[in-house]
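Could you have a look at this structure, given as structure tokens, before my questions?
Shown here: the complex without one of its protein chains, the others still in place.
Right, chain A next:
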Amino acid sequence: MNRHLISAGDLSKDDALLILDTAEELARVSERSIKKLPTLRGRTVVNLFFEDSTRTRISFEAAAKRLSADVINFSAKGSSVSKGESLKDTALTLEAMGADAVVIRHGSSGAPHRLANWVHGSVVNAGDGTHEHPTQALLDAFSMRRRLGALDGRKVTIVGDVLHSRVARSNVLLLHTLGAEVTLVAPPTLLPVSVHTWPCEVSYDLDTVLAKSDVVMMLRVQKERMNAAYFPSEREYSRRYGLDRARFAKMPDDAIVMHPGPMNRGMEIAAEVADSSRSTIVEQVANGVTIRMAVLYLLLGGETA
């Protein structure tokens, strides 16, 4: 495996399966009374968050602590960054503190890639701009595999704001590597211009795709980014691209519903769909800690280069 995890596209099928298999064993640790392993004792993991993301940060923090690593949380607000420090100077500061891994969330696409050139430790991308969020894709694949078995030939439909979604891009790349067939469904205004170069299908009609899907993943409508009239009204979006009860009924009986959270109930997903037994939304959170443990173990558990 690579020393860093920047893009889901960097993972070979063997790498991806190793992470999923490792997570499968680590999931058992979460079920025991002592949920801690001594593996990363004496290693330091820095959570470097330039954007707020409580759930991703605490997920990485829990994962690192369960492996006995020391965790330093560094958020941009109220730090030297708000005083104008550059990313590179921040990186050198972390380097001097002896960080073995830096988990970075940044508003600019490509920031983790830059950071990886400046620090000696491993860099884990926890979301950069509208680019990628590889651990989210890994936990989604892990959640799918736990419910459905191997992903070869499975049909996954990703619905919603693909344009602003790092989750969608990472998922498309990883699921393609794992042999699944991905279809993106979105209004044309919410698809990136380059989407035809992605290894997936594109559709504008949710109803025809639903009936053939093993997995339906709903993306959050990011209201904070909806400033350019991408669709006429929330109501119209919800009618055409929301997963309501009627659409849910059209899905195959064993198909599952996913959402990376936080969700807008009543907008992209109906409350009763989100709470149904075929929804993996709560599992995805637990699986997030497990998959991040697997990633940290595989990046930091062995010899250091």
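Going forward, a contact is a pair of C-beta atoms (placed from the backbone, for glycine too) under 8 Å apart; a residue touches a chain by one contact, two chains touch by 3 or more; residues count from 1.
Definition applied: contacts and distances are computed from a predicted model.
Missing chain, UniProt name from the options "ABC transporter permease", "Bifunctional protein PyrR", "3-methyl-2-oxobutanoate dehydrogenase (2-methylpropanoyl-transferring)" or "Transcriptional regulator": "Bifunctional protein PyrR".
Note that of A:I34, A:A96 or A:A228, the residue touching the chain absent from this view is A:I34. Checked against the hidden chain, the listed residues A:P192, A:G261 or A:G301 yield one contact partner: A:G301. Where chain A meets the missing chain, the touching residues are 1, 18, 21-22, 25-26, 28, 32, 34, 36-39, 67, 297-304.
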